[in-house]
Every structure is written in C-alpha cells, then in structure tokens.
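I have a structure here, written as structure tokens, and I will follow up with some questions on it.
The complex appears here without one of its protein chains, the remainder shown in place.
Naming follows writing order (A, B and C), and every chain is counted from residue 1.
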Amino acid sequence: MKIIKTLALGLTVAAVTQMTHAADTGFDMQTVDPEADRIALQKYFKSRFPESDIADYVNGIYAVDAGSREQWEELEEFPPYEFDVEKGEELFNTAFANGKGYADCFENGGVGIRQNFPYWSKEEGTVKTLEQEINECRVSNGEEPLKWGKGAIAQISAYMAWTSRDKVFDIKIPADDERAKAAYLEGKKFFYAKRGQLNLSCANCHVQGTNIAIRADLPSPQLGHVTHFPVFRSKWGSLGTLHRRYSGCHKDSRSKPLKPQAEEFRNLEYFQSYMSNGLVANGPGSRK
Amino acid sequence: MSMNRRSVVKAIAAGGALVGASVLMPRIAMAAWTTKAFEAEDQATAMNELLGGAAEESAEVTLKAPDIAENGAVVPVTVSSSMAGVESMSIFVENNPNPLVAEFLIPAGTDADVSTRLRMGKTSKVTAVVKANGKLYSASKEVKVTIGGCGG
Amino acid sequence: MKKGLIIAAALAMAPTLATATSFQEAFESNRAMHGNDHVFEWKGGKYHTNHEEEMEARVKATKANAADLLAKAKAKNAEVAKLGFEWKLTGDILKDAQKAIDEADYQKALNLAAQAKYHARIGIQQYHYAQKNWHLSVPE
Partner (left out) sequence: MAKGILKVKAKASGDKTKVKLMAKHIMESGQRKDKKTGELIPAKFLQELKVMHGGKEVFAANLGTAISKNPYFAFNFAGGAKGDELTMTWVENSGATSTETAKVK
C-alpha cells in the first residue's frame, strides 16, 4: 500500500513537471481544444508504440500486444458475435405493433450511421448515444424500452455497427453551442479523474497503463477505445454495450458504477469518440 | 470402437423421450461417443479408453496453442500432421476434470488439420494425439491460464 | 544531529518526497507502517494514527450509539454519491452495519459504520482533489 502511495506521489510530481507542456491541450472552457487533444493522444501512442499503426488502434490491445493478437485473430476467423449480428438484423427489421420500425427513426434507414454517434443535440442540450436513440425509437412507437447492458439492445446496436464498418468516425463539437464543448470537457475530466477505493482514473490504466499487466490483464489503449463496440467479451460469454463495459471498468476501480446512459457516461463517450475521429467504425468486436 | 452398454442405454432413454427410432438412427450410424474415455478423470485412462494405448511424441504432429491463454474459456487450438494415413486426431487437457476434450475423425481426402476452441480450468499441458496407420503419435504444449484483473 | 541527517536525506530525494513533510503524509505513512493506535511525532507534537471515524466508534456499544453513527455514515455516503464518487463496497458495509444492529452486535455495527463513513469521506476528498488536479494526469 505504502509503495503504491509513494509511486502515485512520484507520478503526480512527474505530472506537474509535464504540466507546462500539456497545458496547451486545455483544461477549462477558455483553453480546451478537442482537436489538439486528439492529435496529442495520437502522438502519445505513436511514441509509446512506434511499431503500431494508428489506424490499427481500432483493434484495441491487439494493436500493441502481439501475443494476444494471435489468439484474437483465431477468434476472428469465426467471430463469436456473428449470431448476435444476425439476431440484431432480425430484430432491427421486425416491425413494432404500430407497423413502424427502427429504420423509420434513423437517418438513412439506420444503415451505415454508427460513426456519427454519439452526437450533440442542440435541441435537448445533451449528448445522444446510439443505444439511447434505439430505446427512444421504441418508446415513441409505443414499445417498452430495452435493458441497456446486453441482449437485444446490444444486438441491434451490433447490427447497426456492422452496416457501418469502415466508415470513418467524425464526431462533431458544434462551435455555435458552448454546451457541446462543456460536455466534451466534462467527459475529458471524467476520464482523467481518479476515483474509487483503488484511486484510479480511466487514464491510469488506458493511457499510462496501456499494455502494462494488471495481474493477467493488459489494459487497452484509449485511442480507438469506442470504435469496436458493442463487444462480445469472452469473459461475459455474451455481447455487451459500451456502457456495460464502463460500469465494469468503474467497478474494477472499486467505484460504485453509475447507471448506463448517465450523463457522465454519455459525456465520457463523447470525449472518447472524438478521440477516435479519423479511425474507422469496426464494431462489433470480440475481446478476451 | 463399439458403443458401450451405458451409452446405448442413455441413447435409448433419451431417444425414447423424443421421437424414437428416427432420433436414434443417425446416432448409431456415427462413430461412437466413448463414455468411459470422455468421463475418465486422468489422461492416461482417457487415452487408453479412447485409443487403446499411449502415444509416442512425434515431430510430425503439430499443436498450435497460445503460451498464455487470453481467456481459459476460449483457447484457440489447431492440430495438424504431415503424416499420411491419419485416421483421427484427439485433444487432451491434462488438468481439466475430464482430460479428453474432443476426438476428430479424419476420413480419406480430409486434411489432418483441424482448429477448434476449448476450455481450460487452469494452467495445463495440452496434448494432441494423432492416430495414423493404427499407431499413436503426440505433441504437447504447456498453456498458461491466468486470472485477469478486470472482472467487470 | 539525527534530525539534520533526515532532512538532508529528504532534500537529496526532492522533489519526489517534498510533499511527504505535510502532516497528511506523515499520518499516512505512519498509518501504513504501524496501523492504528500508533503514536508518532510530527514537528514536536504527538499524534495518533487513528482515523477520525475510528475515534467516533470508540463510544459505548449501545443501540443508540450504533444507530447514530450509522445514520451519520449513511448521510456521508449520500453526499459522496451525489458527487458521483461513491465507492463500490460502501453500500454493502452500511447494510452489514444495519444487520449487526438488528442482531444486537453494537460494537460490530459501530466498526462497520465507521468504515463506511471513512470510505465516504475519502471519496469526497477524491472528488475535490479531482476537481483541482485531474489535468495533472493528462500526458504531454
């Protein structure tokens, strides 16, 4: 415990010396610059893992760890999520009781649009995620909302991601609405804030801790984090949404997880997705 | 490799509860599932029950498996052999409760090259046994199964 | 003489240990090394290594006292939950404390309530620390 503390202290001190360099990426509404953040993150990973191609970060940890990549490639020979994509397609195309369907709720009939989520809704003054809109589509057509973490919502989301493969993420932060930038900043802050009994931030494991074993797990890089969701995790033995993973990660730091689709999580998704701009959507994915 | 009594009884009991003969038919047509081998709790017994003996190590048997399994629930494994006349290929995980994982029957014309995914409860030696021209050859590899830190 | 040496050593190791001279650091390192109920010296004064909640639990083990500390712990946890920094195990510890009260094991209830209250207090500290310092972990 003591050692951990001392280490943490050392890191903090080290971080202070970095602050002058890092300050230009912005920590408040006056200075925050999402595009500078995105470029800085890519540079960070390029210098940490010079061998890895930036475009390959859509494959998470497998972009930087050859040993696990080989097993993952074996899994991808016949990915475990295929049944779910099939089921998702069927659900997506099943009409509601009122005769309408998911295709009526989304742009382009819901096909090939995953890379545009989440987005800032000026009307509602909040970040909207794909899963959120899937459920809103149901409710506005008189259907019960689905549970957020797994099952049908993950399958529908997986099918929609499948139809969007190789489309480039292009998350926008509208300049004419300060609240959008504020949401981004909140997400960034969430990512870097230490919390829980283990006193860990997302960044501790997924920026500084990338590819450094936590017992037997290798944390994935933050760059490209959201591109491949929903994900079939061997650990779960099933498909799960991004917010299910957020809850799990949150628990791992011994925090009480927030509810899926909580504003904090949506802001976090907004920040993380912006960081993945320029990378392609490649969901659903399979992970350990 | 005849069907032993217990599995016949089981098949009849199960088949009877369903559609009877039509369910039973393909079962008999297939190579028997050897209960004694699959239920054996040590590898030597399992191997003996399934293949009637022990295997000798051979460089002509290739077992591809990870050094460290990402997840013990899904360990990708490929068994292949350059030998001619391969009749079957079997996989054993020594430290599993029942070491015999699977037996693949290789008819003439099919490559002696099969991939699958298996479960490992803990770190163990994994052994592939190839039966060719009535003889048994093997290759083994230790696969580590570790406990992850990210349970959520 | 001895003191001088320690200071020299601390200076030599600066800046890593520079902040270790605060009371908080002195407290934490003594707590980590010796556990609770240890007395240490800091800038001429004598201090013990107990958390404030542990002191709060040192009252007569009665139902009223246990219920009182549990109520305080719950209030503190509600406060940290509102900030979004509640810890994972605190809710269960609070439940266990209530169970101990129901089973008339008031000392156990006091100890559990104290632990939960401590978790909540540190969670709140974490929140305030994060507000001020989150940007320190942003890499260059």
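In this text, a residue touches a chain if its C-beta (ideal position, glycine included) is under 8 Å from a C-beta of that chain, and two chains touch if they have at least 3 such contacts.
What you see is a predicted model; the values in this text were computed from it and never measured.
Considering the complete complex, the chain that is not shown touches A, B.
In the complete assembly, the contact with the undisplayed chain comes from B:100, out of B:47, B:61 or B:100. Interface residues of chain B with the unshown chain, by the touch rule above, are 10-11, 13-15, 17-18, 23, 26-27, 30-34, 38, 73-75, 78, 93, 96-98, 100-107, 109-111, 113-120. Interface residues of chain A facing the missing partner chain: 77-78, 80, 82-83, 86, 237.
In this text, only the chains that are shown with their structure count from here on.
Contact topology of the protein chains: linear, an open path with no closing contact. Look at where the CA atoms of chain B average out and do the same for chain C: the two points lie 55 Å apart.
Between chain A and chain B, the centres computed from C-alpha atoms are 39 Å apart. In chain B, no residue touches two or more other chains. Residue positions of chain A with contacts to 2 or more other chains are 251, 257. Listing the residues of chain B that touch chain A in their complex gives 66-71, 73-76, 78, 115, 117, 146-152. Remark: chain A residues 67-68, 70-72, 74-75, 77, 80, 213-217, 219, 234-235, 237, 245, 247-252, 257, 288 touch chain B in the complex. Chain contact summary for the complex, chain C toward chain A: residues 15-20, 28-29, 32-33, 81, 84-91, 119, 123, 126-127, 129-130, 133-140.
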